[in-house]
Structures are given as C-alpha cells and as structure tokens.
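Let's turn to chain A:
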Amino acid sequence: MTIIDLIIIIPILAAVAIGCGGSARVLALAAAWANLLLGLVVFVTLVAKGGDEMHFKSSWVLLHSPELTLGFAVDGMSGVLVLLTVIVTFCAVRVSSGDLGKGSGKLYYISLLLIAAGALGAFCATDLFFFYAFHELALIPTFLMIGIYGNGREKVATAWKITIYLGVGSLILLGGLIALYVSLSPPGAPTFDIAKLAPSPGEHPLSAEVQKWIFLPLLVGFGILVSLFPFHSWAAPAYAAAPTPVAMLHAGVLKKFGLYGMLRVAMPLLPEGFEAWKGLLLVLLLGNILYVGLVTISQRYLDRMIGNSSVMHMGYIFLGIACCNSIGWGGAVLMMFAHGISIALLFALCGSLRERLDTLEISRLGGLGGSMPFLAVTFGFAAFASIGLPGFANFASEITIFFAAFKDAGEMGILQVATILALWGVVISAVYMLRAYRSIFQGELIGERYPADLAQSMRLPVVLMIVILLLTGFFPNIILKLLPNLFEVL
Partner candidate 1 sequence: MMPSLNEYLMVSGLLFAIGFAGVLMRRNIIIIFMCLEMMLSAANLSLVAFWRFGNGQGMPAQGYDAQVLVFFVIAVAAAEVAVGLAIIVALFRARCTVHVEDLNSMKG
Partner candidate 2 sequence: MLPYYLEICVVVLGSLMLCMELFAGRRSRAKIAMVGVAGLGVIFALLMFAVCSPGEDLQYWGIYHFDKWAAFYKGLALISTLLVLVMAREFAPVFKHYTSQDEEKSGIGEFYCLPIFVCSGLMWMASAKDLVTIFVSLELVTMGFYVLVAFMRRNVGSLEAGVKYLILGALSTGFLVYGIAWTFGVSGTFNLEELSVVLAGDDIPSAPVMFAFALLIAGIGFKIAVVPFQIWVPDVYQGAAMPVTAYLSVASKAAGFIVFLRVVDPFLAAPSIREPAIYLMVFVTCATLIYGNLAAIAQKNIKRLLAYSSIAHAGFLLMALPALGAAGTIAGPGPESAISFYLAGYLLMTLLCFLVLTVVRVATNGEDLTALEGLGKRSPFLAFAMLVGVASLAGIPLTVGFFGKFFLFNIAIQNAMQNGLWIVVFLAVLGAATGFYYYFKIIRAMYWEGSVSEGEVTGLKVGRLAMLAIILLVVAVFFFGIFPAPLLGLTL
C-alpha cells in the first residue's frame, strides 16, 4: 500500500468510522490533517523525483477482459491536483460548523470526506474506469449536502439541477470513454489502463474522423462537468445554494476533474479529434470568458457572482489546454491549482459573510470594512487573487497561458485572436470583483448592524489559503517544476 492509497483510503475510512458512531468533527479533522501532511509528503517527493513519470504506483487487477485495474499513481499533474485537494479539503473541514444546525453532523462530515475521497481517487487513478467512477462518488453527497444543509429558497431546485445535469454529463462522458477504450485498446486485449491506451508516438491507430466523433462526447461530458459554456447554468446557483465547504470542494476541486480529464485522457489520446473541434472549443471558452463574464457583472448577489466568476475562469484553463503546448498545459494545471485555492477562499469568506448578514445582495451592503477589517482584508486578497493580480498564483497561470497561445505565432491565427479576446476578460473580472468589493466593504456603512469580524477558528484556513496563493504566486516554479514538459510527456 503506497502513500497515495493511504491518502485515498483515509477519508473513506474516516467516513466509515463516523458512520459507525465515531465523533464526527474530530475524525474528519484528523483525516484532513493526515491527508494534508501526506499530500505534502507526496508533493515534496515528486519535486525531488521529478514530475514526468508516475510514482507511488499500486494496482490490483479486478478483471482480465476487459482489463480493469484498481490502480493509483501520481505524476506531476496529478500531484499538483492531489495537493490542491488535500489543502482545500483541510480548509473545508476547518470552516464547516455554521450549517450544522440543520441536520446531523455525521452525515455532513461523511459527505465532505466522500467528496474529497472521490476527487483524490479520480486524480490518482491510472485506470479509465476508476478515473470515472471515483468522480461519481461525489454525486450523492453533493445532493444530500445541498438538500439538507443548503441555503436559500431555491436549494431544492438547485440540488436537483446539479445532480441531474452532472449526471447527464457523466453519462455522456461514460459513453465517450467506452468508445475510447474500445477503439484504442490493443486488438484482442481490451483494457482501461490509460498508459496502455496511449497511441505510440507518431502513429495513431484511429483515423481523424473516428477521433473526431469520439472526442465530441468527451468534450461535452467534461464540458458539462467543468461548466463549459453553454453547459454552465448549473454551476452558479449550485454554489450559491451549497453549504460553504461543499461549494469550496466542488468549485475548487471537483470541477477540476473535467479539466484534468481533458489533459489526461481526451487531448493526449485523441490529438486529431481535438484539432477537429478546436474552433468550436475556442468559441465556447470565449463564451465562458466574455459572455459569462458579462453575466457575472450583472449578478445581484455575492454568492452568485462568485459562482459565475468561477465559471468564467474555466475559460482560461480551457484556453491553456487548447494551446497544445507544454507552456499552455503547464499554465492550465497551475491555474487549476490557483483557481481551486482562490475560489475556495472566496467561498469560505462568502460563507462567513452569509452567517453574519441578513442578505448577500451586493447593493444592500456597504462599508463593512470598518467593522470587519480582517474579513475585508482577506476578502481583498481573495478578490485580487481571483482577478489575477501579480503576486498571486492566478496571475502566474494566466500569463503563462497567454504566452502559450502566442508561442511561435508569427501571425495571428484563431488561437491568437481568441486569446486577445480572452484578455478582455481580465478587464471584465476586475469590473465585477472591484464593484462588489467596493460596494460591500467600502463606502459608507449601510444599515445599523456592526457584524463581528471573522471568527478565530476560521482564520487559520483563510490565512493558509492566502499564504499558499502568495507563495505559489511569488514562486510559481514550485508547481511548474513538476510540469516542465507536460505536453511532451502526455
């Protein structure tokens, strides 16, 4: 049993232990701590050994035809995402407390741990089947969490929407994955092992036409999971309605699954399939950046706005992926990490605002900076991180992606045009973030209440996330060192 197996099994065991009557918060915290430490160990080990190859391999063959292995391993890319997951999980467990009045604490923590375990399993799986299966593990916990502990009047409708929508997405994805493994398996030996499916360099067994049609369901499936325009309408309401830790985990970690899948599965295995849909993808990702950006501007509620902003930023990651070079993919992974932390941070802060205020309607708030300076400052950090200010990892990733698109671009192609348009999103995100910040924290105090500042218990996770963003923003090579030649490796 490797350290990676441990990381995946610990939350599951903790969930089982809670279910069997253990003390929910203690066990969840213990599991989160353990995972955080193990995740750091994994990360450090990867830094030492280099991220180009798979490490910590383990596998149990479950079926022979088709070959199905319960196997885990990490390379640089999954290492980064594992790190992201353990950090966000830790913070999510730390900040959860406010919603517990509505139901059983056990169910709450079990759901959280299962979501985390699912994400970890999906990121580490070496097998297409379990890559998919682990992600689905989050479906029911999310449904329960939003339904029982959710916020707002629309929580019921929202819980249904996210469940069904993501369910449809996963099923489409499943279809694509089956078509993929069937087509790419070596003759007579069907297998789900991603490594064995990879075509030998230079020659691809599938014609461009076949690749094209297999790529489509993968794109749509992953797209739905990542809230690619126009499949994005589940995301913002769900994040607004979800209890804080779920929003953090879902927006911060789980959503990255689709992007990870693009990089791990769709792009390397179907390069020509991507070429066929490149134009479409560019249009859609511009939809994310520009159209959803505009939608974000006109949101009236803070939680919705943050949710939409998260949808918008997915466009940049897709842009990085569409660049098809190591710079872009490295930037995309870095952005997954950066966005994961920053959106989790925003949701954590938004959640604590929700606990303190009667409403999150932006225009009915004002001047809170005076009475809650800590929250105002940390929210400022989060907002600036999210709009890609230098010093935060988000900026490093954005600029990497932009440079990637122009690598060796002597003249303007569609990718370059799309990138220039996408650049405008930087302005859009500044508009909505600063407007909200100005309206909520600055200006004259609206209303008579002086709500309390951020609770002491919340400060550690919040500061931790800010420190990580700054650290990786000042030294993005910490992350990028693991992904020097992602494109070539995959």
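Regarding candidate selection, all candidates are chains of the complex that A comes from, given by their letters.
What to note about this one:
Basically, a residue touches a chain if its C-beta (ideal position, glycine included) is under 8 Å from a C-beta of that chain, and two chains touch if they have at least 3 such contacts; residues count from 1.
Just so you know, these numbers come straight off a predicted model, no measurement behind them.
Between chain A and the candidates 1 or 2, touch in this complex occurs only with 2.
Of all the residues in chain A, the ones that touch candidate 2 in their complex are 19, 62-66, 68, 70, 103-104, 106-107, 129, 132-134, 136-137, 139-140, 143-144, 147-148, 156, 160, 163-164, 167-168, 171-172, 174-175, 178-179, 181-183, 185, 190.
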